[in-house]
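Note that one protein chain is taken out, while the other chains of the complex remain in position.
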């Protein structure tokens, strides 16, 4: 990554996000024009490979960028990076044809894709999905109800996981262009935080696509692989939000009167901020390492095979767990820092707290992740840290 | 307290609050008609003495009632009990005339009063207030800007703390009828939780009242004394909210599929709920004790003097600290229990979390209270527990 | 309880325990002469009923006494109260003959009894015990290996739980005099804290007693009932230790130089001690309530039946959980307070930390108790707090 890229993102945050928290929290009807502004930086979908016209930035770079974006607004960050979940599956397991047809335009236009995994009765246990993928000649017909999927309404295409009509033990990941008949947006979810992002409940009724739109391999395994990048970047939003909370506290403490001085001079305040900074520093170390772990697999010529064997990356799991917990701890401290004013919508702290809450909830709660870490990385002795 | 009273409150909660969380969270323009309904129970302002036509219930009883009310809605509970802060000061330090004129109607009509303490530059440090109380013949003239005060707009009267124009070292607590010229509601605060309650910023411009409307003693000391009852009841709302969270979790767990069964059968869930129940049980023990501590002072014929010497009741401080912290811990666990749906406004959990947040913020944050406990109850060896 | 009793215990602590922590931590070969000194107060086995020559103090009184004793030394406190586990079973479920023969001398002489429940393969799951109680004419023959039992070597008698040789589904609680042939002390456990107490592994080889030495009812249920009093008093030791830690911190802070003053003036120190005092205050509220809950059942003429139906008292479980967790939190803060010196045996803090650790371990770890609270007090809706 060139240092200009980071500067460009910082400038974008400063110009388009800073001070607009009320607006970004307002649950507006259409994606904000800030997404247009981000496209102008040339960094939209920064991870798409250069061979497809993208910037080809690594996930370690992505951690740096998302850290800055989430410092501005976590919902904007989420909207801007969550397509990586879908594109990474296409990049690894799609045909050259699919990549050219669907990823190249995303690189060029800075547009979005969406991944549709969870269903009402299949949240943390994706093995319970009911969406069906049936073969009909050289076409696939996809039918089902998907619960939470982000960016769907304005995405170029959807990646939908379903089970095979022919063999319910098999699952498939199918790329469905957004304009395919049968895709219906049931509703947009009224989420409590990251409210500048757009998450939908979606119905798929007999959506037909060419058989070649199915990615290679088990759909559930592919989803698991795709979640590695997105979990690391979701975890990274905790870092950006935490840094914003810290800076808000510092700004406030400089002028908040306390006894004969200001809050900044108070040792209890110093202790809280020292602890917060430590936590921020550790989050950053771990996120960058998780990014490098991911990049190391991707750098292999056998990346697709390696991922297939590996599935869930350990540091992706531990990053989301750690940053979700630590971020919440910071949000808790922050939310008590601003007195009564902090309990009103006049202070940004409560938005930051609500934004922070999503880290531990989306893409697997801690109970699910602890269980995964235990079964995949503690039971097998050589995989322990 | 007769057992019918508790039953009446439970019935009120069931009939008028249950299932209406969206509405109660909606920040409506006028106090909800639920306050009318509560009056019909005959329990409005349950603590007012029988000699003034009230029910004369103890604070220990109050803990039981607020526990039930907050199980229904914390904002409703807050609105219904917060007048105790003002009435207890009038009862202890007002003339018989004032009590008859102002408390008796509250008992009869189930109406409200408001206490105006904090100012923009005097939140946790009330010694910094700027509101001035000047003597003008046999009248007092009160002028100032008050930051957070609950129920003011629809209160019968206001209790305002200010410093004496004649001697800035002295402070006074003055009863000002709501219809006194010069009271201006600057705005209602857009709070993040307890949104069925009404908290205002208020301007007082030369409000004139008879000199007899001044309560006896230092205004700041009186405020400290009045806060004992309200802090205990604020702490109690944590208990009610926590019980609601527990019950929501149990209801959810009965039908939420997990592996081959439901969440209810999961040992990790059982461990979380067992811990939560322990915390609820301990909160209840401590709140009832704090109520009894308060009642014991009130039962003395010298209550006014005793309070004057004592000031802040230890268990009122420790109850607010403990229930604020423990309640937040429960809200944190609860807010991760409901998966993605819990991150939307379709689930009541996020309202409960926002409601819970107020316990540790209003009427003194934990930093302030820890400091008070230390200086008042740890430094003096015989006052240690 | 007469106020002289509390004074007598405080005087005992001051005279015989204060300043002797190294000695009391030394794992001496024989019970310290402090136990003789305690007998002289006339308060040994303070809970034994007056009808048997005891002091007949309530468990609420017991909480006050153990609080003081544990302030002196938790191991001494444990030794002095743990007989209650056995005597309460005899009092409730033994014949008048047994009570006269075994409890009356304990009241007179201030001697000890021991309860033998756990086995190597039956710690938290007592249903797995292997000790066998066989009927042989009008005698019982008891054979087995008991893992942890306190006071056994110098006890007057043992209460041993075993399963019936005739019907392995049935369990029995049998009183075995200490001098019965076949009792062998396998070893004394080298515990890490409460080292002035004496806990043994014991072998029982064909110990013969009259059939009348069997208490009425299921042995396992009786044990569960007996644990109520001991769990509350174990929890109470956390309170005593915590108060000692607080006072040690305060004493240290008065002379420990920090910058231009002493540690006592430091706001971070004040915040820690304010928090600690709050925790102590809440522990005390809950322990006294648990004591009263216990006393309320005991005050009933049907106490034996009531207990049989109730089994484990809710507040006994929650008190042990809460005080174990809160005490450990306080020990953690305390153990970091004394700098490098606190990491040596020259400071009592590390003994206090090791003593504190036992609260959450003996008589059921938190995992076991959380599970019990959940199944007994959360699942049944009316038993929720």
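Read from first to last, the chains carry the letters A, B and C; within each, the first residue is number 1.
Everything that follows uses one rule, which is that a residue touches a chain if its C-beta (ideal position, glycine included) is under 8 Å from a C-beta of that chain, and two chains touch if they have at least 3 such contacts.
Predicted model, so just to flag it, every value in this text is computed and none were measured.
K.L.:
For the full complex, which residue in A:28, A:50, A:136 or A:277 touches the chain that was left out?
P.N.:
If we include the chain that is not displayed, A:277 is the one touching it.
K.L.:
Spell out, residue by residue, where the missing chain touches chain C.
P.N.:
118, 121, 123-125, 128, 147-148, 189-193, 257-259, 268, 328, 332, 335-336, 339-340, 342-346, 350, 354, 357-358, 360-362, 365-367
K.L.:
Considering the whole complex, not just the chains shown, which residues of chain A touch the missing one?
P.N.:
243, 246-247, 250, 267, 270-271, 273-282, 284-286, 288-290, 314-315, 317-318, 321-322, 367, 369-375, 377-378, 384-385
K.L.:
Please give every residue of chain B in contact with the chain that is not shown.
P.N.:
Residue positions of chain B that touch the missing chain: 266-268, 271.
One rule holds in what follows: only the chains that are shown with their structure count from here on.
K.L.:
With contacts counted as C-beta pairs, which pair of chains has the highest total?
P.N.:
The chain pair with the largest number of C-beta contacts is B-C.
K.L.:
Centre to centre, by mean C-alpha position, how many angstrom separate chain A and chain C?
P.N.:
52
K.L.:
Could you grab the centroid distance between chain B and chain C? Build each centroid from C-alpha atoms only and quote it in angstrom.
P.N.:
Here the centre of chain C sits 39 Å away from the centre of chain B.
K.L.:
Out of chain B, which residues touch more than one other chain, so two or more?
P.N.:
Chain B, residues with two or more chain partners: 367.
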